[in-house]
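Missing here is one protein chain; the remaining ones are kept as they sit in the complex.
Here is chain A:
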Amino acid sequence: MTTADYDQASLPDLLPLYYRRLFPFSQYHRWLNYGGVTKNYFQNREFSFTLKDDIYVRYQSFSTQNELEKEMQKMNPYKIDIGAVYSHRPNQHNTVKSGSFQALEKELVFDIDMTDYDDVRSCCSGADICPKCWTLMTIAIRILDRALRDDFGFRHCLWVYSGRRGVHCWVCDEAARKLSVAARSAVAEYLSLVKGGDETVRKVVLSDPIHPFITESLTVVENYFSQYALLGQDILGSKEAVDKVLALLPEDILFLCATFHMIFGVHSVASLLAKHALMKTAFFNQMTAKKGHYFEMEIMLQYCYPRLDVNVSKGVNHLLKSPFSVHPKTGRISVPIDLRELDRFDPFEVPTISLICEELDQPKTEEEQDDNMENENKKEAGERRKMRDYKRTSLAKYVKLFDNFLEEMAHSRKGEVLKNSGECNLNP
């Protein structure tokens, strides 16, 4: 599969096709409607669109799935953001008495961006990514997903590729959607271990006792560390790189390392081993015993632990890029990530809008012709065609993933209803 030569200039031609025949509106609406449990939940949701020529419009809202479809097909937005569920319809916010228009609920979200790791990755910088540094995202997802599930008890986390250089997480549990600003901020802080800006050298500082959360996260990091950091990023491979690592060590350890540095030189594997051996000698351990040997852990965490932007997670009204929207610079669709196949996820294999539009023109395969027969009885021809269309493209498996996610949520909701009604419908 290739990216089918995406060119930003062709977006005006591709977007109408995408929104008419490929965007999964029915699933999208099913998601944001959340089973219709709360009145007007979908109607009071804010969307924002970025149109051609960087025109940005906020406070868009829609009464039905149909209205959403028609508007999107009319405007052909370059970017779609999802905001909060407000107290009133966002598109009528000007008519509401000042102060009464409030953001009430929203999914708990996280944004992991590769540029935040620029100080610790040597392969790329800025908006670039490559298979080597992508491992950082894999590590981030593993650590955060585990914590959100096990520690916080959240069950419905949707992980989405942002389309260029990172991933987003949408935590859709009811409890998550109802969290206050303070609560979101607390969750984000709990999950933060790497702190400090350009002025801070040592960004991870551990002390007794080591919380179970840190232990769990370290386990994940250790799984990936040799392959990712020592080999892939080659963090001990040059004097410059080694110096960066050494800068993270406390002063007395540094002194010891400097001595060994002189004896063993820099570029050889021997030095790598020597440093490792150094850490293990009794002499060394005695010297460090007083301070606590956390610097190894701190170094690993500084190089690998997820860096999240607390401000994105804190605000109830914060707008975040929508799943299934297109990234204008790369053409890639923001698709859900399958956690069961996480290690195999390749951002460069994610379909672009040009690819899937091209695939639409392919002749039908036999398999699809059988499908057609099945669906003959359902609805009119237009609908039928729409239901089949994305299935013919590389987008299909991602929509299926999304479907599974929605099924699970629906299942949970049913469980809640049964629990609350006090009935226990055991089959006789």
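One rule holds in what follows: a contact is a pair of C-beta atoms (placed from the backbone, for glycine too) under 8 Å apart; a residue touches a chain by one contact, two chains touch by 3 or more; residues count from 1.
The working rule: contacts and distances are computed from a predicted model.
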Choices "AP complex subunit beta", "Ethylene receptor", "DNA primase large subunit" or "Histidine-containing phosphotransfer protein" - which one is the UniProt name of the chain not shown: "DNA primase large subunit"
Full-complex contact with the absent chain, from A:R21, A:R202 or A:R413: A:R202
Full-complex contact with the absent chain, from A:K52, A:K74 or A:H211: A:H211
Of A:V37, A:A175 or A:V417, the one touching the omitted chain in the full complex: A:A175
Interface with the unshown chain - residue positions in chain A: 54, 98, 115-119, 150-154, 175, 179-180, 182-183, 185-187, 189-190, 194-203, 208-215, 307, 309-311
